[in-house]
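Removed: one protein chain of the complex. Kept in place: all other protein chains.
All chains are identified by letter, namely A, B and C, in their written order; residue positions are counted from 1 within each chain.
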Amino acid sequence: MVSIQSKGEKATRQGFSDALVELGEENPNVVVLGADVSGSVKVDAFAKAYPDRFISVGVAEADMMGVSAGLALVGKIPFASTYGEFAAGRPFDQIRQSIAYSEMPVKICASHCGITVGPDGATHQSLEDVALMRVLPHMTVISPCDYLETKRAVKESLSITKGPVYIRFFRDNTPMFTDEATPFQIGKANTLIDGTDITIIAAGLQVWEAIQAAEMLQAKKISARVINMHTIKPLDREVILKAAKETGAIVTAEDHQIHCGLGSAVSEYLAQTLPTVQEFVAVRDTFGESGKGVELMKKYGIARDDIVKAAKRALKRKKGRRGEKAS
Amino acid sequence: MVSIQSKGEKATRQGFSDALVELGEENPNVVVLGADVSGSVKVDAFAKAYPDRFISVGVAEADMMGVSAGLALVGKIPFASTYGEFAAGRPFDQIRQSIAYSEMPVKICASHCGITVGPDGATHQSLEDVALMRVLPHMTVISPCDYLETKRAVKESLSITKGPVYIRFFRDNTPMFTDEATPFQIGKANTLIDGTDITIIAAGLQVWEAIQAAEMLQAKKISARVINMHTIKPLDREVILKAAKETGAIVTAEDHQIHCGLGSAVSEYLAQTLPTVQEFVAVRDTFGESGKGVELMKKYGIARDDIVKAAKRALKRKKGRRGEKAS
Amino acid sequence: MRGTDHQKLSIADLKEMARQIRRDIIKMLMISKSGHSGGPLGLADIFASLYFNILKYDPQNPTWPGRDYFFLSAGHLAPVWYVTLARAGFYPLSEMSTLRKINTRLQGHPAPGYTHGLPGVEIASGALGQGMSIAVGATIGLRMDQKPNHVYVLHGDGELDEGQVWEGLMTASHYNLDNLTAIVDRNFCQIDERTEKVMKLEPLADKWRSFGWNVIECDGNRIEEFLGAMQEARNFKGKPSVLIARTFMGKGVSFMEDDYRWHGVPPSEEQGKQALSELEPTKFGDFVMFEWEKEVPEVVK
Partner (left out) sequence: MRGTDHQKLSIADLKEMARQIRRDIIKMLMISKSGHSGGPLGLADIFASLYFNILKYDPQNPTWPGRDYFFLSAGHLAPVWYVTLARAGFYPLSEMSTLRKINTRLQGHPAPGYTHGLPGVEIASGALGQGMSIAVGATIGLRMDQKPNHVYVLHGDGELDEGQVWEGLMTASHYNLDNLTAIVDRNFCQIDERTEKVMKLEPLADKWRSFGWNVIECDGNRIEEFLGAMQEARNFKGKPSVLIARTFMGKGVSFMEDDYRWHGVPPSEEQGKQALSELEPTKFGDFVMFEWEKEVPEVVK
């Protein structure tokens, strides 16, 4: 197993910020909308560089989505930014009608997602946003794994010229382990580690946890494949089916509710193709609370140890299924 | 197979309406909120009978949810009513924080759900609401199958004194096939038809379609079990596991997007217990359009014929899996 | 080509056109047997004015970059818009009979262009309260490119209960969007009851003024007055303008007038006949003749 190294730490939201500044330079139609959290979500750099293309709408996320739709309609490429909870849940119906149904190429940029946002507590811990965005037709949902991948996802999102994109990222500094050589293509998952006993499919910050878990499993002679499912919609079905066939057991890992997220997407698909033993590492249908990101990952069961435990459960269940073949 | 008969037709929303009037009589703390669609969702009967306990909030669904939370806080039992799209999606963040996280016993009553609402078209066809409500902790989600079951669900919802309930119903007149003798308990699914080859798990209007499909399958010597999964959250896991074990193949049927709905809930659960062949009858990740309910059910693939076809696909896949045992 | 120029009608013809639009609405709804009568009938004068005097557009090239942008925020008012678009040449008159039927471009609420969309419809509406924000976004975007296009958005009065409208109003004022004109269909009716009973809106003009708008009150059923108010709005600089246009729900049909119960129902066959008998035929001609209209009365034979 090739070991994957972190080359320092940076926040995924910084990747968003840096991408925006580059895009601003490259494309005069790129505009950015802020709902009074510009420093936190780091669109302040764009606002400073291109003040005429930054639009403050105040604390009014519903309005922001409508304004974005109007901008897209007249040829602008709007990036609407705020915290995850207020990017997906607060303006859901506006996203649905004015953006998704109307196929407006709006980029919905959601920072501070997941329970790992920490001390702000439950009201600010967006654990339902993947569900909300995934259920919408015409929506692309991307959850990049580190600084660079976020940057690339944001830049790559320009290639989607019809219909919206939802990009989910996080507040804290986290390990940087992808580089320019790492493939990145929307809708195409990356297999980071090859493995034969079990597959861990992860998104966002959970990818790094999955890598660590795979190393811990390796120490116990368990060969775990690790897939970075950065695009949650459309799902890379091929890579999932292959993993299910070749390893026969799946663990999914995400900083999201256990229902309707990445794990759910994988189980929906496999039920329709190749029903496979799967364990879910996710927040177990409960609201979060204040605390440090790492403390909460442990308390709410989405840390690397939980992935390891889930893998063991899955392996045990896999052994229990005798002689199954693909249907 | 016992054949299940329809005893005439009535709208599920009428069941809601009739239950409210009875509840108003029985419990002086029951209050009803309307967001300017009172006639359509049939809370006008309650408003007429108990004008002092009917609160019009105008076309302001976010406000309605907050007002409901405040009423619940001072001891009232609020039923907040509007169309599904505006009951779940429009005020999502308000439901999340002021109601679900705050565990307020608000009854969220969503009429005109699903694609079968018909001529109003996509903006009014709530196909994402089960996803939105199911992903919220502390939420109970009920989708009754006919007039009487809706009435009973609404009345029974009073038994939930902590946390909200979401009740989903429909506009059109539909067959009445349950009676007072039919068991109804929140969280406890009803097996309407026993069967050994395959299980159809349905909710809402799809239950009647499932019954018809089972009869069509019966004619082809296929024994289909039919389960009315009126409570989508919490899910009756026992009955699902039993069906998976005994029939080895599942079809789920719902008037909802294919993602994150009832089918998704079933696949999530089975992936974690007994991975089982499953086919989804649901709207296939697209927005709806205007048309008659029955026309749309056909065009969007959620009619009885589609259930029959799905059952055949599932059976074929089941045969393809050799010698599998429960894990 | 600028549609407006070749379509501009005289005041007399605008009135005739408004009546034709009302006839079309009635016939359309008699065929669809589903849809909204009251609001659309009340808006016939405004839509005739908009499409045959005010707006710049090219029906042959609906996305002509020089066009004015018109957003119907209250999507349930679609019938009056659809009828007007047909009369303005955006699509064939005969297609009006497909309202709300499966596969139609005349969706129950306006659909975006890419699927069932109708030429002239810019974006979806139907879930109330979203149009102002969209109009604000379009106006800001056009201004960024120094484009002179004017943006119009039409709201129902009941629709103003939605908080998002007030968010949009604030933003429009914050950016001094004087290229934006809003119209409020002030018919004092919404679904459940009269507006002041469902949710008090008065003093409505004060509300808009306090949100930074230039407010013009006018009679939305008097074409000359409406056109004048529109002119005033377009001339006003430094602030967005709103026309609070007093209209009557169901205007033109005696038994519907000013009655909120006509918000969302189509006329029955009998009611439709009665309505048509009250709305004299015009020189523009109906888009469809019903069987019973062709019958020559017994006595004449």
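Here are a few things to note about the model shown:
Everything below uses one rule, namely that a contact is a pair of C-beta atoms (placed from the backbone, for glycine too) under 8 Å apart; a residue touches a chain by one contact, two chains touch by 3 or more.
Fair warning: this is a prediction, and the values are worked out from it, not measured in the lab.
In the whole complex the chain that is left out makes contact with A, B, C.
Of the options C:69, C:152 or C:166, the residue whose C-beta touches the omitted chain is C:166. Touching the chain that is not shown, out of C:103, C:210, C:231 or C:268: C:210 (per the contact rule at the top). One of A:13, A:90 or A:134 touches the chain omitted from the figure, and that residue is A:90. The set of chain C residues touching the chain not shown comprises 161-167, 170-171, 173-174, 199-201, 203, 206-207, 209-212.
Interface residues of chain B facing the missing partner chain: 31, 52-53, 55, 57-58, 60, 62-76, 78, 93-94, 96-98, 101-104, 162. Mapped onto chain A, the footprint of the missing chain covers residues 34, 36-40, 56-60, 62-63, 85-86, 90, 118-124, 287, 289-292, 295-296, 299.
Note that in this section only the chains that are shown with their structure count from here on.
Using mean Cα coordinates as chain centres, the one most removed from chain A is C. Taking the mean of all protein C-alpha atoms as the reference point, the chain centroid lying nearest to it belongs to B.
Spacing of chain A relative to chain C, judged by their CA centroids, is 42 angstrom. Distance between chain A and chain B, defined via averaged C-alpha coordinates, is recorded as 29 Å. Chain B and chain C have CA centres that are 36 Å apart.
Residue positions 85-86, 90, 122-123, 287 of chain B are each in touch with at least two other chains.
Annotation for chain C: residues 111, 124-127, 163 touch two or more other chains.
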